[in-house]
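One protein chain is absent from this view; the other protein chains keep their places.
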Amino acid sequence: MIVVMRPGATQEQIDAVEARLIEFGFKTHPIYGEEKTVIGAIGDKKVLSSESLITLPGVEKIVPIMKPYKLVGRELKQSKTIVRVGQVEIGGDEVVVMAGPCAVESEEQLLTAALQVKSAGAKILRGGAFKPRTSPYAFQGLEEEGLKMLAKAREATGLPIVTEAVDPRDVELVAEYADVIQIGARNMQNFRLLQEAGMAGKPILLKRGLSSTVEEWLMAAEYIIDKGNDQIILCERGIRTYETGTRNTLDLSAVPLVQENSHLPVIVDPSHSTGSWKLVAPMSRAAVAAGADGLLIEVHPDPSRALCDGPQSLTPDNFAGLMQSLRSVAAAVGKKISH
Amino acid sequence: MIVVMRPGATQEQIDAVEARLIEFGFKTHPIYGEEKTVIGAIGDKKVLSSESLITLPGVEKIVPIMKPYKLVGRELKQSKTIVRVGQVEIGGDEVVVMAGPCAVESEEQLLTAALQVKSAGAKILRGGAFKPRTSPYAFQGLEEEGLKMLAKAREATGLPIVTEAVDPRDVELVAEYADVIQIGARNMQNFRLLQEAGMAGKPILLKRGLSSTVEEWLMAAEYIIDKGNDQIILCERGIRTYETGTRNTLDLSAVPLVQENSHLPVIVDPSHSTGSWKLVAPMSRAAVAAGADGLLIEVHPDPSRALCDGPQSLTPDNFAGLMQSLRSVAAAVGKKISH
Amino acid sequence: MIVVMRPGATQEQIDAVEARLIEFGFKTHPIYGEEKTVIGAIGDKKVLSSESLITLPGVEKIVPIMKPYKLVGRELKQSKTIVRVGQVEIGGDEVVVMAGPCAVESEEQLLTAALQVKSAGAKILRGGAFKPRTSPYAFQGLEEEGLKMLAKAREATGLPIVTEAVDPRDVELVAEYADVIQIGARNMQNFRLLQEAGMAGKPILLKRGLSSTVEEWLMAAEYIIDKGNDQIILCERGIRTYETGTRNTLDLSAVPLVQENSHLPVIVDPSHSTGSWKLVAPMSRAAVAAGADGLLIEVHPDPSRALCDGPQSLTPDNFAGLMQSLRSVAAAVGKKISH
Partner (left out) sequence: MIVVMRPGATQEQIDAVEARLIEFGFKTHPIYGEEKTVIGAIGDKKVLSSESLITLPGVEKIVPIMKPYKLVGRELKQSKTIVRVGQVEIGGDEVVVMAGPCAVESEEQLLTAALQVKSAGAKILRGGAFKPRTSPYAFQGLEEEGLKMLAKAREATGLPIVTEAVDPRDVELVAEYADVIQIGARNMQNFRLLQEAGMAGKPILLKRGLSSTVEEWLMAAEYIIDKGNDQIILCERGIRTYETGTRNTLDLSAVPLVQENSHLPVIVDPSHSTGSWKLVAPMSRAAVAAGADGLLIEVHPDPSRALCDGPQSLTPDNFAGLMQSLRSVAAAVGKKISH
């Protein structure tokens, strides 16, 4: 930690800051510049409230030096984490495509979609049973009934399933049915839900919050790993910006940025980020080229009748075509998408 | 709802869209312009997925005409809602100031703060027992023990208390102790928590999400009121923008914007929005001048030792000085802050 | 400047960074922590490219310690700058209201507006002759003809005029007619225009850029003051955020933040920031309460026929009513608005 004193800070003020730092267990190293004094403070990071020092007289700012995350970081664990979902490995050479409808609407809709995405090469089936919706009047999902339909679709296709939990009270129930538990963007800082996810005994797909920095996203993963679960897949799904031409702004730079700073695999959701099925194909290709470990894509048998997110859902035909082109892009960057 | 067709959309495409609208229970009114056709669709708003029509051939965009919220809106209820907390009324002539420490740290700290803010004129005591923190390693609050300290402080001072619930499982517990249950910014779209809040039988203070539009904020309130609880206080607390000179960007325009569109009272939190105690006084005055129904201000007996949010906490002396100046501003806009 | 080395940086890498810093004229002060080494570097700020050091092996980040602006800062000049426009002083006890139409449309429209805003208490007349418009097909202003109309309106009313220059080639011409030259938000980083403004011999009203930080805004002012002109009025006019309920997001916290860091006066434009005449009155009052040195308000004799920015223009009657209430708010914060 570096404490920067204001120009004109008195020696008394500097001494008081040093005294407080020493009281808090730091060793101090003041550097007297021509205009400003800075105090290097080495020591115990457990002092949680060191930011409060800024209120001492003469202090201009506090500059943290250490990264706030530990267990998810590359500094402690250099080798990449592989998340295992049945036979599927996320974080290795294979770019894993997860696909399916936004929401489970009926047994028929789900099974149709499941067979279609499987035949095109998807490795994991997605589908929401609990749907967090902006409006209380919008379709909220089939809940446990939906989970059962997902389990049937898994039985019929052999595809593992990823589905969202939105309430700490439901994590156990979702874990009974799901192979991967999704934490949605709106819940990225629902810390109780993260803690339950850390104890659920299943891999977690953690979406980035709508306005979360990459650092905050990694801190959210830290909540999960801190409870003993390192099987975490990060998912970039677009952030909120001023641009209204797309639903959100897909921040693909986050993919290599996460990979530089964390050992966890990171995938991309081109559907929620763009909000428009026409942009899903180019952004899926871009995500693979940027080095993403996988994709999460919405596919619906008839998007014009979808109860949720129709505008961004691919038809099964468009999805099959996309998968073809993704294989070439994956190969171009030394990865593969197997059949 | 207006469906805008692309230039060059065929009559067949237009007919297909009309047929689908009619199937969904709408009456249609096509208008043929020189370059584009638009179809006015009147009817049942229950068709939840009308946005999915955009995937039909020839459709360019869908323009909703109705506002998405109902019960919180001015259209259904024109008179302003008064929220009653004991003797205190929020939404009337009095600008209600709620103050206290970010977190309950100890009985002594809380009681000291409570007496100080009361003597300066605060009408409600704030203090967090459950603290949602970005880092799992930061102080997470004293939980139920903290709630008990709050109850003791209420007993000692007579001030009603507002404190946060972060988990649907805790709402009942918090409701036992609190006079007002706070839903924090990170949980604004934690819909299960909102639903529990709607059934808690206590007034709710609903903070705006970090990157929520005013419309989404009102939709979150709609989740609460839809469960039968109209005692909702909205709280603007700053939004996330690119500006790094402040912790968040206080969006004061949201105050009159909410008041134009909703009957619910709206207050302002100048502490979290600015992140700097030096900005709290001018922004509190600005909030009152903008017409806010109240303020939520962090005050700590010794901010430099606060376990949470020290940089934005006022000292008791600064708070007392601020209250004086707020009385003049309130009077200038036809409101009052009583002693 | 602080250079933070990565964990595991070798002594050789640390030495190489020190050697480079010394080559660049710095004195170095390394501090060896348990996990990371940081190097304090004291010395010549003229080395313009010190950020490039981050590319040296083992460097994690560069933390600047000095503020990037000098002449506009409080550190060099503590007393507030008063900008003088004829008899009007901006930056003193008086809250100076500038008002008038967005664009000069005709002699009659301008003169009507001028007389109306004067009688309500405005001290400076605004009106655009050169209009920067998003669309090349929108009304672009009357140019020199508009400047002449402004001069006539000044003659008729005695009000000094503020009007915008959008091209370095026009600054001289605008300076002939205007009492204050406005640099618009879109041109805040049009550095050539800023330099011309610095040599124009007239006070400058510098609007904040749509997505500029307060620091970048002060740096833009530094371009003007660096050419010898310290008669600069800063104008907050809303920033671009994700919120669509208002045209921009008025960042009122910028007012006290600027005043803490700079000696220049700062005013607020509630019209462009909100984009809605209904929000202009509450946000004007809020701006005065926040400590703004003045206001810039759009007033049009018939907003429904305005060629530009009608939705955010006040009618003369509404403006007169607003001025009344502003006087009370100004008094409440120890300022005044004279008749």
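Chains here go by letter, A, B and C, matching the order in which they are written, and residues are numbered from 1 within each.
What we mean here is this: a contact is a pair of C-beta atoms (placed from the backbone, for glycine too) under 8 Å apart; a residue touches a chain by one contact, two chains touch by 3 or more.
Owing to the predicted nature of the structure, the values given are computational and were not obtained by experimental measurement.
Novice: Which displayed chains does the hidden chain touch?
Specialist: A, B, C
Novice: Taking the full complex into account, find the residue in A:L250, A:L264, A:L295 or A:L314 that is in contact with the omitted chain.
Specialist: In the complete complex, the chain left out is touched by residue A:L250.
Novice: Among the options B:A19, B:V63, B:I82 or B:M199, which residue touches the chain absent from this view?
Specialist: Here the residue in touch with the unshown chain is B:V63.
Novice: Using the document's contact rule, name the residues of chain C that touch the chain not shown here.
Specialist: 20, 45-46, 48-49, 51-56, 68, 132-139, 166-169, 186-187, 189-192, 210-211, 216, 219, 222-223, 226, 240, 277, 303-308, 310-311, 313
Novice: Counting contacts across the full complex, list the positions on chain B that touch the omitted chain.
Specialist: Per the touch rule, chain B residues meeting the hidden chain are 2, 4, 7, 29, 31, 33-36, 38, 40, 42, 63, 65-66, 75, 240-242, 244.
Novice: May I ask you to list the residues on chain A that touch the chain which is not drawn?
Specialist: 211, 213-215, 239, 241-246, 249-257, 260, 273-274, 278-279, 282-283, 285-291, 325, 328-329, 331-333
In the analysis below, only the chains that are shown with their structure count from here on.
Novice: Mind checking chain A against chain B and telling me if their interface is mostly the same residue numbers on each side, over half, or mostly different?
Specialist: Chain A and chain B contact each other through largely matching residue numbers.
Novice: Once chain B is fitted to chain C on CA atoms, what angle does the rotation have, in steps of 5 degrees?
Specialist: The two chains, chain B and chain C, differ by a rotation of 180 degrees.
Novice: Suppose each chain is reduced to the average of its Cα coordinates; what separation in Å results between chain A and chain B?
Specialist: Computed from C-alpha means, the inter-chain centre distance equals 26 Å.
Novice: Spell out, as numbers or ranges, the residues of chain C touching 2 or more other chains.
Specialist: Touching at least two other chains: 241-242, 244.
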